[in-house]
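Heads up, one of the protein chains got dropped from this complex, but the rest are sitting where they should.
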Amino acid sequence: MARIDGRKYDQLRSLTILPDFTRYAEGSVLITQGNTMVLCTASFTEGVPRHVKGTGLGWLTAEYDMLPRANRERSSRDIAKLKLSGRSAEIQRLIGRSLRSVTDMAKLGENTFVIDCDVLQGDGGTRCASITGGFVALFIACARLIEQGVLTEMPLRDYIAALGCGIVHIDGADHPVVDMSYEEDSCAIVDFNLVATGTGAIAEIQGTGEGRPYTPQELSSLVSMALPAVEEVIRVQKEITDKYGYKL
Amino acid sequence: MARIDGRKYDQLRSLTILPDFTRYAEGSVLITQGNTMVLCTASFTEGVPRHVKGTGLGWLTAEYDMLPRANRERSSRDIAKLKLSGRSAEIQRLIGRSLRSVTDMAKLGENTFVIDCDVLQGDGGTRCASITGGFVALFIACARLIEQGVLTEMPLRDYIAALGCGIVHIDGADHPVVDMSYEEDSCAIVDFNLVATGTGAIAEIQGTGEGRPYTPQELSSLVSMALPAVEEVIRVQKEITDKYGYKL
Amino acid sequence: MARIDGRKYDQLRSLTILPDFTRYAEGSVLITQGNTMVLCTASFTEGVPRHVKGTGLGWLTAEYDMLPRANRERSSRDIAKLKLSGRSAEIQRLIGRSLRSVTDMAKLGENTFVIDCDVLQGDGGTRCASITGGFVALFIACARLIEQGVLTEMPLRDYIAALGCGIVHIDGADHPVVDMSYEEDSCAIVDFNLVATGTGAIAEIQGTGEGRPYTPQELSSLVSMALPAVEEVIRVQKEITDKYGYKL
Amino acid sequence: MARIDGRKYDQLRSLTILPDFTRYAEGSVLITQGNTMVLCTASFTEGVPRHVKGTGLGWLTAEYDMLPRANRERSSRDIAKLKLSGRSAEIQRLIGRSLRSVTDMAKLGENTFVIDCDVLQGDGGTRCASITGGFVALFIACARLIEQGVLTEMPLRDYIAALGCGIVHIDGADHPVVDMSYEEDSCAIVDFNLVATGTGAIAEIQGTGEGRPYTPQELSSLVSMALPAVEEVIRVQKEITDKYGYKL
Amino acid sequence: MARIDGRKYDQLRSLTILPDFTRYAEGSVLITQGNTMVLCTASFTEGVPRHVKGTGLGWLTAEYDMLPRANRERSSRDIAKLKLSGRSAEIQRLIGRSLRSVTDMAKLGENTFVIDCDVLQGDGGTRCASITGGFVALFIACARLIEQGVLTEMPLRDYIAALGCGIVHIDGADHPVVDMSYEEDSCAIVDFNLVATGTGAIAEIQGTGEGRPYTPQELSSLVSMALPAVEEVIRVQKEITDKYGYKL
Partner (left out) sequence: MARIDGRKYDQLRSLTILPDFTRYAEGSVLITQGNTMVLCTASFTEGVPRHVKGTGLGWLTAEYDMLPRANRERSSRDIAKLKLSGRSAEIQRLIGRSLRSVTDMAKLGENTFVIDCDVLQGDGGTRCASITGGFVALFIACARLIEQGVLTEMPLRDYIAALGCGIVHIDGADHPVVDMSYEEDSCAIVDFNLVATGTGAIAEIQGTGEGRPYTPQELSSLVSMALPAVEEVIRVQKEITDKYGYKL
């Protein structure tokens, strides 16, 4: 009556967030979630893109990439094909949207945060780990920049984290589960990404019927199980961020 | 107590689907939804991409683009920047996923449908109009190919359509609404795209909190209003598709 | 003794120019010439390219593209190959040159017109239809911009239109013909594009011997037949442009 | 009563064609026309592009480029901008078309000639010099390949050469002139490229009104002066090609 | 009388090679040399590039990249500029050449090793660390593939490692030093990269006079100091590789 790796339906994989994994970025973490491993760095750079210039506001953008041998098969680098993969384009837009939703741009001045999420190893849930880890890297960067007098107050309004959830077929029935590994994901009936904040609200939901379409009831039951699980992830974030002297 | 353009919360914009707008594609429609206008063509081409080869299955993929002056401001063509816009990449993945979810690939043989969605004029909801119109173009192409003996039976299992919905602030309260125009969309609090099938189930949902995160209750009430509206869109599809001699 | 589609040697295909097909461009038309269908928009944008900057003059440039399924076979998008097709490059240079030849750049200020010509359906003569339709879109844009006070006087000096003509073999002899369809074009002995003005003068001629080289006499007889035919096209342009309150 | 550089209206610039300038190509020449200098090589390569495969025919294509400091100002390389210049695209299509028009593809087998035309120095008329020089390089290559037994008979049916001509304003009147230099070209009223064969027929004409449109009479008088001038160029070609033991 | 960071002229930075840092590649290490940190993976893939096909030999190639925030300043990704950086192109050619020089291609069959070197943090000597770490990843992959029966014998003939050395100005005199950090490198008079094998021979030397040219005597004294230092690096490699049951 259990999932492929023996976990309960609502049980997370082991999750660690290692702060300051690299030393030059304003903020950086190595996040490990099961076998998924993502290096997230937050870089603070002067200036903003053209559509923001002159507004007094800052900007935040994200970039996402997989190292060529992060996965079971080696994939070629984007530059070899001269094309950003469509998957990466989609994912980095999601990461950027999610982190912007908890950032007060007026507190950045006309400066930009770039959140780089590079997947060193991928075993499902890399986009969610990028949001979760990217947030902590961003938090650390903000704390440092306040300390250095570059920022005057904390621009983050709330915590934000994400989980890859889904509906899988186990022992003759379809069950909602949280934090799917690659193996679980690849035979899921429905595949969800839920991004939620520290106040338990939904920042973004994306849910795709892979095997069949799904009902509003299934959507509700999945959200009911996934929201508390994301809050558990946020508790892990706080264990790190609290050490930097700020609570949101 | 009304929306910007006077519509009721659950009221669609005027919707027309003009079949056979161009003559060379196996199937084509011009879909008009308010001021949004998308030319959708379905092309049947021999062969399949490498990851499908040898499986006996077919494939379906979609491409999405906006003509440079589809919008209020002219935007430069992708080829001028040598980059597919990230937004287009995200959208064409959604269109492809949605249409594949109702297509039986075994009935295509090792052949590929390419659904081209080119926005001639954009006023909100272009990705949803592309799914809705793309489905009808695909349906027409299937009917023609059966008639010509290229396909032996209808590969489509169900209807599929989509609507851009959201939560907007009207007269002091936040309300779910369906089929938002660009003007409504650009000040929406929550922005949803709901893709649903002829059996009333959800194929894909994407919901982003633009102004603030949202609650599971808001998610539920939005789905409750949007699902019947998508079914209304499917009724318009059927007015066209029924003429081609097939019902799903 | 007749052409493939029964027309006389000097007879045009049915030609319609539908103004204001889209609503956001300063000027737009859908031009239909036989089965060829091109959407032409004229966009007025601030600033000029570097080689014009500081001269007080404006600029006009054109872009040309074919939708992927405009033709009998689907062709892939330029962005998929990361290369502007050589054919499109050649054609958009011709369109730009032709329309610049009747535009007084001093009356634009340091602003740029971009004429976008997107072929929705191609059945021969698409570059000529783009010039003919592009001119009307440009005319409408100029009229609107004068009305809005953006331009102070009409920058267009003359009408301009184009026709794809040629020499074809019919019933044992080679005859000059005008306004060739794709089918006629693909077996033409000589292929001409003639761009001419409202005063009956030649703006550009391009003539290629496809099957064999041709004589100066053949060149003369072709020009003699084609010039009046282009003037007929200009009469169709005037039916539209006259309604906008300006004559050139 | 003379042209900028003292030439008569119908007088060519000094023209030399140096055969075998490089040693590895099947055929190569350095053509010098006034200050214009183009290295043309003809390479014979196995196989044909996809649209010719299986027809038993060969193919011929041309590539054209300018070295970055061929001109008065340095221009950046195409690779630095990741775009083939539109001008180069247009020109190489013209060179290819012209040379194909005198080549019997059935005599090549399924093999391809690539004619590379690289402008070492540009002073007007580079596209025409490329056709003229490219033809001689191709002729030499054919002669060598017959000698080596790779080809069994001469695939060239006729000579072909080109000249940049025009209408310029001299001493109060507009005159047709041949073989314009850059300086003359840049103030020409009408700019023509005439490609003609050894039998005095026209392979291609391109004529653009730069300063004003032009009349059919001007077209005729220009062709009358330019055709004999191209024949003079062909006499220079023959001085070289005759040495290789073949006459067409 | 000491270097910036207090080391002796011939003293290495702290060097650790962490094997199996990621789990999907056939071989992988995280190499840390001072603050420089590079993830090296060796991927074994079927088939060889065209120039090797049909020879019965295998191939080995390398790719090198820096994560955007590996350095003090964030640099943009190659894909954002659509160009592989010239520096990366140069470096990955060096890595490939070096590792090929100790690999017996006949023992690979027609298969390819791709060595990916991704710099997570850069503080000088990243190309050398990539060679040193890339060799160990390759060694591990070979050992595993023999164990799995994919390879039948060890294709590596010798150890290979590299060090970034140079001539720096310290206390009024110019001294050769080994294993320069970024800070030392950026003010070095001469900058060398020495790649050497387990038998103490030179596989590749690259030496650039940054501040001034240098004498053959300086070259000799630098090689004399650097060769033993590379041998020290090879001893660290052997501590890891010995555990995999093979000695070369």
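Order as written gives the chain letters A, B, C, D and E; numbering starts at 1 within each chain.
Rule of thumb we're sticking to: contacts are C-beta pairs under 8 Å (C-beta built on N, C-alpha and C of every residue); 3 or more make two chains touch, one makes a residue touch a chain.
As the structure is a prediction and not an experimental result, all values here were calculated from the model.
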Study note, to complete from the structure: Among E:G54, E:G149 or E:P216, contact with the omitted chain is made only by E:P216
Check your understanding: So which of D:L18, D:V52 or D:L67 would be touching the chain we can't see?
Key -> D:L67
Revision key, fill the gap. Checked against the full complex, the residue among C:L82, C:M225 or C:L248 that touches the missing chain is C:L82
Study note, to complete from the structure: Missing-chain contact, candidates D:I17, D:L60, D:L84 or D:M105, resolves to D:L84
**Study point:** Residue among E:L12, E:I170 or E:L227 touching the omitted chain
**Key:** E:L227
Check your understanding: Considering the entire assembly, which residues of chain E contact the chain that has been omitted?
Key -> 82-84, 86-87, 89-90, 92-93, 97, 101, 196-197, 199, 201-210, 212-216, 219-220, 223-224, 227
Check your understanding: Which parts of chain D are in contact with the chain that was left out?
Key -> 21-25, 28, 35, 37, 39, 41, 43, 45, 63, 65, 67-72, 74, 77-79, 82-84, 114, 116, 118, 120-121
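The rule we apply is simple: only the chains that are shown with their structure count from here on.
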**Study point:** Rounded Å distance between chain C and chain D, as computed from the means of their C-alpha atoms
**Key:** 28
Exercise for review: Calculate how many whole Å lie between the centre of chain A and the centre of chain C, each centre taken as the average of the chain's C-alpha atoms.
Suggested key: 51
Check your understanding: Which residues does chain C have that touch at least 2 chains other than itself?
Key -> 82-84
